[in-house]
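For this depiction, one protein chain was excluded, whereas all remaining protein chains were kept in their positions.
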Amino acid sequence: MTRMIDIYSILPVMIVAGWALLLLVVDLWIPRHRKGITALLAAIGLAIALGFVLASSGNTILGFNQMVVLDGFSSFMQVLFLVSGMVAVALAYDYIQRMNINHGEFYVLMMFSIAGMMLMSQAYNLLMVFLALELLSIPLYVLTGFARTRLESEEASLKYFLLGAFASGFVLYGTALIFSATGQLDFVGIAAVVTAGSANSVLFLIGAALLLVGFGFKIAAVPFQMWTPDVYQGAPTPVTAFMSVAVKAAGFAALMRVFLVLFPSLSEHLTPILWVMAALTMIVGNIVALAQNNIKRMLAYSAIAHAGYILMAFVAFGNGEVVGNTVAATLFYLVAYGLTSFGAWALVIVIEREYGKGILLDDLAGIGKHYPWLGVAMLVFMLSFAGVPLTMGFWGKFYLFRTAVQAGYIGLAIIGLLTSVASAYYYLRVVVYMFMKPGEPKLQINPWVSLVIGVAALAVLLLSLIPWTILELASRAVLLLQ
Amino acid sequence: MIPLSWYLILAAVLFSVGMFGAISRKNAVAVLISIELMLNAVNINILAFWHYHSQSLGYTEINGLVFAAVVIIAAAAEVAIGLAIIIAVYRLRKTVVASDINVLKG
Partner (left out) sequence: MPVIGTIFYAFLAIVAVGSALGMLINRNAIYSALFLVLNFATVAVLYLALGAPFIALSQITVYAGAIMVLFLFVITLLGAEKLPGYEPIKGHRIVAIGLAFVFIAELVLFFFFRNQVTGPIPLIGPEFASPRNIGVLMFTEYLLPFEVVAFILLSATVGAIMLTKPERKSTTKLSQQQD
């Protein structure tokens, strides 16, 4: 039967989901031109959940028949998801009014997706992992296609859906094979069977590989990254911003949970595959980004490359001494990347004057002269992406590289370094266009978006002076291991 | 007695047919149908293992049945969304052939 402690363990998830449910109903009474109230209510709901997450952090509890776990890792990730959600709401508020897709259900769907992500970070049973994956993905398929009159939005939604459903088929098959190999679905049981040595090793390995394929799609690792540029370009920009931070984080949360708890025994088979994936992702992401003229596509390829950097540290997942650093470095990087990414995408929202228009490199011309503060903020974000010192991006990459070297993957670290240096070209190209080219930019400045840009830029700069604080928090966010 | 591996092979064959269909078909509806075949194949795998596992345990354990039921439900939800998206695309472009729908490029 359900005990109080079970409810306590997923209370934040319940708050977000329940609040979204109520919001769906309340939204019916909110008139069309006052949908800002829905946005505000959504943000309040997320803030309340955030409060509960912070209040309950520091505990380690298994709930619901060991289907969910509440530990430091899940609390950290949930803070990340909730803050991303609030930022996305702030960015979307004016955008969807401007683009005439102003429906309250936007916020409801976003909250459902956030609930799914939060559940993903807490899942301790393969069935829950799959269900959380579905819960976070389905609203995003819809949100991608939210601009119903725009063909690029619908096309992006179709592509995202078809490839996403295909990938969740793989996750499901992998789960079924692991079930067939061990007879268990929950992590505790699977780990016990594996250590006792009675698992069918062939099925187990194939199941693990299929899970890697499925999750690889969500984090946009090569060779599963084909959907990213089209989907990022076609979706409404606040949705893209949300996806680029939160979905990636959720994918890595799932990857880390599943691989660190279940598959350390398979590390000798899986590590070479991960090595190749990391290397290819860094290379492909950065090289193709060089050729992009459309800023949304450029940032999409940049997102692929950054997933590659995180994978570089993840390759060491089987190495018992380093794995703690892997998790800490990944969490730190997700924070650094999240701040930078939201700032950059917020700027894209500012220059996007009509849906899908005004987002070429040429449209950046003259920003440095007419809106210097915006130019400086974007400079900060580009430098952070490139990993230049005095930004959080630098420290993020530093910790990732350090983990890879500690685990002995020097070659991979060199590839990472070289591709990172190469990426500086397309990041700085943005800055050049902003400051050196003359032009008359037409911007849509909105106070909330400006707030996001300002706070993000300050955070990227100032936190880089005290990186150890965030790293300390990340190191304390430990995973419950068996 | 049929060994478990026969059922697993059947599931693998059906999954591959579905996978091939999802990759090679041009019609978006046909791709979705192929994905449904993939999910169904997984269900065969789950239930076959559940049967043999229950036999070896001596009692009927329930994990497998719940898993299979959840798969059916999740497949239904995905189909609903997928067809809604296909309809939305169709309304704008009057076609569901995926290669004709191509405004997103470089």
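Note that the chains are named A and B in the order they appear, and that numbering of residues resets to 1 at the start of each chain.
We adopt the following convention: a residue touches a chain if its C-beta (ideal position, glycine included) is under 8 Å from a C-beta of that chain, and two chains touch if they have at least 3 such contacts.
If you're wondering where the values come from, they're calculated on a predicted model, not measured in any experiment.
Within the whole complex, touches from the chain that is not shown fall on A, B. Taking the complete complex into account, A:149 is the one of A:149, A:198 or A:293 that touches the chain left out. When the missing chain is restored to the complex, the residue among A:355, A:381 or A:399 that touches it is A:355. Checked against the full complex, the candidates A:17, A:42, A:62 or A:383 give a single residue touching the omitted chain, namely A:17. Residues 1-2, 6, 10, 17, 21, 24, 64-65, 67-68, 99-100, 103, 105, 108-109, 112-113, 115, 119, 127-128, 131-132, 134-135, 138-139, 141-142, 145-151, 157, 354-355 of chain A touch the missing chain (whole complex, contact as defined above).
For chain B, the residues touching the chain absent from view are 1-2, 6-7, 10, 13-14, 17-18, 20-21, 25, 27, 29-30, 32-34, 36-37, 40, 43-44, 47-48, 50-51, 54-55, 58-60, 62, 65-66, 68-70, 72-81, 83-88, 90, 92, 95-97.
Everything below uses one rule, namely that only the chains that are shown with their structure count from here on.
Centre to centre, using the average C-alpha position, chain A and chain B are separated by 26 Å. Residues 8, 15, 18-19, 22, 28, 31-32, 35, 38-39, 41-42, 45-46, 49, 53, 63-64, 66-67, 70-71, 74, 77-78, 81-82, 84-86, 88-89, 92-93, 98, 101-104, 106 of chain B are the ones touching chain A in the complex. Within the complex, the chain A residues that touch chain B are 127, 130-131, 134, 138, 141-142, 145, 148-149, 151-152, 154-158, 161-162, 165-166, 168-169, 172-173, 176-177, 179-180, 183-185, 229-230, 233-234, 291-294, 297.
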